[in-house]
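Now for subunit A:
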Amino acid sequence: SAPAQSESEEPAVESLVIDKSFDLVTADPARMFETTGGIVLHAVYDSLLTFADGNAEEPLPSVASEWSVNDDATEYTFTIRDGITFSDGTPLTAADVVFSLNRVKNVQGNGSFLMSGLSVEAPDDTTVVITSEEPNTAVPAIVTSPTLGIVNSALVKENGGTDAEGAADSDTAEEFLNETSAGSGPYTIESFDTTTETVLVANPEYWGDAPVYDRVVLRNATAEAQLMDVQSGTAHVALDLGSDQIAGLGSDVIVSTSQSPTIFFVFLNADSGVSEITSNPDFREAVKYGLDFDGILELAGEGAERAYGIVPSSYLGALGPDGAVERDVDRATEAAGRVGGDLSVDLEYASDFSSNGLSMQPFAERIASQLAEVGITVNLKPGPIATTLESYRAGTEQMGLWLWNPDYPDSADYLAFGPGEVVGLRAGWAAGADPELEAVMAEVATETDAATRETLYQEFQQLHNEAGVIIPLFQPAASVVSASAIGEVKFDPVFSLDIAAIGR
Partner candidate 1 sequence: MATLLDIRDLHIAVGGRALVDGVDITVEPGEVVGLAGESGSGKTLTALTALGFLPDNATTSGQVLLDGQDVLSLDTAALRRLRGDRVAMVFQDPMTSLHPMLTIETQLTEHQRVHRGLTRRQAREHAIELLDRVRIPAPHLAIRSYPHRFSGGMRQRISIASALACEPELLIADEVTTALDVTVQAGILNLLQSLREELGMAMLFITHDLAVMNVVSDRLYVMRSGKVVETGVTRDVLAEPQHEYTRALVDALPDTEVAR
Partner candidate 2 sequence: MTALKVEDVVVEYKVTGRPTVRAVDGVSIHVEAGEVLGLVGESGCGKSSLGRAIVGLNPLDSGKVLIDGRSIAPLGRRARPVADRTVQMVFQDPYSSLNPRRRVGRQIQDAVPGRGGAARVRELLEAVGLPASAANRFPHQFSGGQRQRIAIARALASDPRVIVADEPVSALDASTRLQVAGLLSDTATAQGVALLMISHDLSGLRVIADRIAVMHFGRIVEVAPTDVIWAEPRHPYTRELISAIPRLGRDAPMPSAPERRGAVIRTDEEARLVECAPGHFVAAEALVAS
Partner candidate 3 sequence: MALFIAKRLGAAVLLVIGTILVAFLLTAVLPGDAATARLGERAAADPELVAAMRERLGLDRPLYEQFFLYVSGVTRGDLGESVQTARPVMTDLQLFGPASAELALAATLIAVIVGGGLGIVAALRANGHLDNALRALSLGGVSIPIFWFALIATAIFSTQLGWFPSSGRLDAGVIPPPRVTGFYTIDSLLAGDLPLFWQAVTHLILPAIVLSAAMVGLLMRFTRASVLDVLGQEYIRAAEAKGLSGRRVVFGHVLRGALVPVITVVGTAFASLLAGTVLVEQIFAWPGIGSYAYRAASTLDLAAIVGVTIFVALIYIFVNLVTDILYGVIDPRIRRA
């Protein structure tokens, strides 16, 4: 646990102002599944387990003081910590946990899939048992999610909440939760607004170490505005600055850069119904060898790293540089020639969206420029995220440039990139398209041994890279810029930002 913080330490500012480009939708944990929401709700609601100090591998106790798992990873038992109360003083019990988790499952929100295949029970007031239909080693990582934050069941029920089946229609607590918080975390919500700013104040009832800043303001600002804000001192912390922007900052700020688990990738639709060209393996080869990954990485700025496989570098089974594809213009040109005809394809991407201070556009431009050198014409097709997301999800894009943020910090999340899975399907990669790969996926899903899993994940990625339908490009650096008075603020690989940890 965190080192004890001396009570006398004076916070540098009265209200800590954090600039973030909002993707805030709701403050109801059961319905929340966005980055900004995660930052806010991680500070307001405690989950069974948590991660801390930038470590994304080892879940730590939180509401659960300890936990155990059976051998085939199907049953997890959590012991509820004694003496936790919600911000209104009500004690937190196992019933609250069951209510919270079931509610997530039944309101059918964006994060409900976390609970798919899981069921929860409370044999007694201090014990919670989560059972999985299939062996599932990701459960401890999953239960750290702020979506699975523990709410005050009595209070939520009072205000229209329910965890029963059909909660999608009958649960009406969202409005209440958007105004008042019903959690046990270090902060409570003072005001919540999805478009301008959201203000948190310290929870006096918090069971753990009190946070340094009593009041935290999270403001919605574009990266451009954030840059101006941190320079002019309007904001103390800025979360979405890219390396290009950081490069020009003055000396009165501290930049903390670390690895982000986000993966930028392009895919070449494998469905010949969508494109005869991109579904051609020769074309995939041409693209794979036609791309200059270092040239692309350059645009991502300092601190970014090439993604050698789809699993991010800090996760179990991530690939290293061995056997990485290097640019080979001749080979690419030759492969392109084998495809023949007019090699003109559309590359779609979202133009009004950026992550880690990076927008898609320069990458799209560079990809187009590089592939032009091997005889492939790439027409850029940007669009607002709302429209492009639709064609992406419908699997109708010939080529797409997208990114993936982990839903929970476990390599299992990346199986989504396999044939027949969520992302695979978007790339026109139907189930059965690559039996060898799919066999590895099936195996790793139920494997409980960490070492075996590691090799299986590596194998999965090697096969994945060979197939070449989805080409991982890079992992950007995640930078947090803070005013020197505040001290360094670290990026959190799981929650993006752990507000309560600032200043510690």
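FYI, a contact is a pair of C-beta atoms (placed from the backbone, for glycine too) under 8 Å apart; a residue touches a chain by one contact, two chains touch by 3 or more; residues count from 1.
Criterion applied: all candidates are chains of the complex that A comes from, given by their letters.
Here the structure is a predicted model, which means the values were calculated and not measured.
Student: Which numbered candidate, 1, 2 or 3, lies in contact with subunit A within the complex?
Tutor: 3
Student: Spell out the residues on subunit A that touch candidate 3 in their complex, using ranges where they run on.
Tutor: 15, 17, 25-26, 33-34, 108-113, 168, 174, 178, 194-197, 199, 215, 217, 219-222, 224-225, 228-229, 231-235, 352, 384-387, 389-391, 393, 407, 422, 425
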